[in-house]
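Rather than the whole complex, this shows some of its chains in their spots.
Chain naming follows the written order as A and B, and within any one chain the residues start at number 1.
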Amino acid sequence: MFEPRNPHYAEHTLAAFKRQNFSDLIGLQVDQISPGKVILSLPFDARLTQQHGFLHAGVTTTGMDNACGFAAFSLMPENWGVLTVEFKTTLMAPAAGERFTYVAEVIKPGRTLSYVEAKAYACQDEETKLIASMSATMMCISQRPDIKG
Amino acid sequence: MFEPRNPHYAEHTLAAFKRQNFSDLIGLQVDQISPGKVILSLPFDARLTQQHGFLHAGVTTTGMDNACGFAAFSLMPENWGVLTVEFKTTLMAPAAGERFTYVAEVIKPGRTLSYVEAKAYACQDEETKLIASMSATMMCISQRPDIKG
């Protein structure tokens, strides 16, 4: 759908993801990287729960924020970086399940700002349920040595 | 400012917080619980960073979401629970510092929905910097055995 400006977008996106200690800590994994679309997933882990035993909203947000950020990043020129400006998370159902999937798609890429939407799903026994959505603004950053990838 | 409806609001809020495995994992701590106002904090931890070495937006969001949720919870009747409906996070500056503080205040408590705002600060060498804000809708839940606290 979108034409990537960085021919190495897939490996650069994966390399940026792998430099995230927090994603490693919570067990977030990359399922798919396409130009403008990223899918991440996470197995249930009891260390990640809130007081009712569901996955914490902060974990669901981390999965969608990462998927949105890397979806925007996949369309950026080489050597640019991505920063989250803001996002809104809506929680539609408790995050209960064996595995969670975060699907983000760039709706409007831009030179400075990109608008990205994501959905989060809980999977249990072959059944998939929509549990949350995100609407996010991502910013392209160039020529800042502290912000790469 | 607000009159709590649960005389044990402080200990019940703390008990709900302590049942959050995820807050324990990331090192989130309770600094203050007042009726309608909660302050949490977190020391820097390299396990919580994104690809540029700053604290991940998901951690900043977790701190503010928890502060907002427990601020709303502190005003609820005994034996009710709180669920996050939605929040918007705006990231104003990179989460760089030794310690991070999350301050939430209920702006409009309601029978079903409460509107809560939070700010996140990074602290380094006696200096405090505003790094993020949250605008959140929290829902009171009664009589659901799976949602208590």
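Basically, a contact is a pair of C-beta atoms (placed from the backbone, for glycine too) under 8 Å apart; a residue touches a chain by one contact, two chains touch by 3 or more.
Since the model is a prediction, treat every value here as computed from it, not as a measurement.
Displayed in place are 2 chains, all sharing one sequence; the entire complex defined by the structure file totals 4 copies.
To be clear about the criterion, only the chains that are shown with their structure count from here on.
The two copies, chain A and chain B, are related by a rotation of 180°, based on C-alpha atoms and rounded to the nearest 5. Averaged Cα coordinates give chain A a centre that lies 22 Å from the centre of chain B. Contact residues on chain B toward chain A in their complex (touch as defined above): 16-17, 19-25, 46-53, 56-59, 61-63, 65-66, 81, 83-91, 94, 146-149.
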